[in-house]
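Complex shown without one protein chain; remaining protein chains in place.
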Amino acid sequence: MNLFASKDNLIRWLDSLLAERIVIAPVRGQEQTVFQPISKVEEIAFDFDNTTLSPKGWFLPPTETLFSVQRDDGRVELVPTLVEQDAVLFGLHPCDAKGIALMDKPFLQDPGDALYRERRTRTALIGLACRQALPECFCTSMGSAPDDPSNVDILLTEVEDGYIVQVVTEKGKALLPQGLVEYKGKVPPPPKPQAVLIKEVISAMGELFNDPYWEQLGDRCLHCNICAYVCPTCYCFDMRDYSDKGKVERVRSWESCQSRGFSLTAGGYDPRTTKGERLRQRFYHKLLYFPEQFQDVACVGCGRCVRDCPVNIDIREVISDLQQVMEAKSGS
Amino acid sequence: MELIQQIRDKARSLLEEGTVEGVIGYERASDGVTARPFFAYKPSVTERLIFDETCAHNLVKYLLDKKGKKMAVVVKPCDSRAINLLLNEGQIERDKVFIIGVGCPGMVETSWNYKSETLQAKCRSCQLSKPLVYDFLAGGELERQAEEETYSDIAQAEAESLATRREFWLEQFSRCIRCYACRQVCPGCYCPVCFAERLEPLWVGIRIAPEENELWQTIRTFHLAGRCIGCNECERVCPVDIPLSLLNRKLEKDVKELFAFQAGLDADEPPPFATFKKEEKLEFGE
Partner (left out) sequence: MSVEYQPKVIGFLCNWCSYAGADMAGTSRMGYPQNIRIIRVPCSGRVDPLLVLKCFQRGADGVLVSGCHPGDCHYTEGNYHTRRRFALLREFLDYLGIAKERLKVEWVSASEGQRFAELVSDFTAELTKLGPRSKV
């Protein structure tokens, strides 16, 4: 059964959630909208296309101290980072929710990442269905949809004077305020993003590993980390210990396979020295290795990399290029 | 169309004759609106080359990935300053580059799938009608209606109070996610191991936080003092819209005032921090 919340209902509901939890929501900055913890419900941007950075940063922050070790009077103390409060991640689109579900696979796989698991357990997801598909969106080709409720606890869909409230999980049900009435109106049809044909490509990728296509594509790649950092599913990180005045902190920060030193091993060997090899790695991880391990493609079709790559390396184009390369190779 | 045809014809003949191994130019991006870098290695693909007001990318950086190979590159007047810089610093050899110069009408602000009518700030004050160095000039010179460079944006920032400036920069640096796109796109940033990636000495580390970000941004800017040629690619590619031109142009202005030097105008002029004048006092007396 769908419920209905007027805009006022929603504001009051969020106010009450904010009283007891951290609420992370889209906030409009100077020129961009980003997910961040809010102090007032008025800060939330309800009408946005999609944020610059995905909300994965709540579960895997760009930088965090995993724990610190302090030495005091001869005693050595390990101080773990604790998750202090319950949270609500509000306003994420289904593509981003799928991104979190994909990140769950490596991070919650036994034994799992303690901090990630704790945050994930204590954070509820209230998603927002999309009103429009942007030219760069292709979620329906990647196992999601503008109105897909599968990976959130509650899904909101905007209608004329409020929101349809679809309760998906028990966790979501527990968050509901009192007094929401049943929604009896029509559910607006979801927008239709572009389609990208991907299945054949994935099965052929094993044969395309050594194809010169990758060096050619790699020519224009700048090997910055933009694509990986804006991506809802990329999760590589670097970890280092820093000591200062008797205290050691283990810091974890985002990193990506695109940087030159990423795969450099102690001893100096680097299996990915050329630009094409580094660029290829990202596509292979997302489209082949991750599916082999976790049975799902590590791309949700949010289009952020397409939008933000300074040299227009477009994953949709890469997929269709690979199909052509495949056809040419099989002697068609 | 005439200009574009000249670029294509020149690229084709250079490849057909084997004068160069590849041509670095621009082609239409996948949005059908903006441009992206394009590497042509065969004469048949030179038909994909374009040139218009969306071709903002500074292609000179790519020459550093192709050392030892003779390449042709399409170069706007601002990009040609990067050529001079890299020649000056011994990073490229003049006889390994065939420069296809173009007179430039100015580039407009673009983003994915969007082309505005507004000229980029750096283009508004550009007076160069053709590149400073080239082997072939496609389309001829293009007289510019340029505003005078007054550094008014810098002067405005300088006029604010110290505390306002501090707050402003900390807010900007707090948004930085250390993607290093600014460094990767910059023709002046080519160190095999960047200071930010060194563990010994540990200048910055991996923590992404305002303090470390400030060190990253300010040191990178200072490493470009007297070397930044003003292509503004760093600001254009920044995914979180940090106003990097307010940093680089401040140093550009000060270097001009203190040492009467501008980077990239002359491939032979010694850079300001490799020389000195015994008699100059600057602000330290004596």
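Going in written order, the chains are labelled A and B, and every chain counts its residues from 1.
The rule we apply is simple: contacts are C-beta pairs under 8 Å (C-beta built on N, C-alpha and C of every residue); 3 or more make two chains touch, one makes a residue touch a chain.
All figures in this text were calculated on a predicted structure; none of them were measured in a lab.
Q: Determine which of the presented chains are touched by the chain that is not presented, and list them.
A: In the entire complex, chains touched by the missing one are B.
Q: Can you tell me which of B:92, B:225 or B:244 touches the chain that was removed from the display?
A: Going through B:92, B:225 or B:244 one by one, B:225 is the residue touching the chain not shown.
Q: Which residue, B:52, B:214 or B:241, contacts the hidden chain when the whole complex is considered?
A: Residue touching the absent chain, from the options given: B:214.
Q: Write the list of chain B residues that the hidden chain touches.
A: Counting only chain B, the missing chain is touched by 157-158, 162-170, 195, 203, 209-212, 214-215, 218-219, 221-222, 225, 250-251, 254-255, 258-259, 272-273, 276-278, 280, 282-286.
Convention: only the chains that are shown with their structure count from here on.
Q: Let me have the rounded angstrom distance from the C-alpha centre of chain A over to the C-alpha centre of chain B, please.
A: Distance between chain centres: 32 Å.
Q: Can you list the chain B residues touching chain A in their complex?
A: So the residues of chain B touching chain A come out as 29-31, 34, 36-39, 41, 57, 61-62, 65, 111-113, 175, 177-181, 183-185, 193, 197, 199, 202, 205-209, 236-237, 239-241.
Q: Inside the complex, what are the residues of chain A that reach chain B?
A: For chain A paired with chain B, touching residues are 29-32, 52-53, 62-63, 135-136, 216, 219-220, 222-226, 229-230, 238, 240, 242, 251, 253-255, 259, 261, 275, 306-308, 310-312, 314, 316-317.
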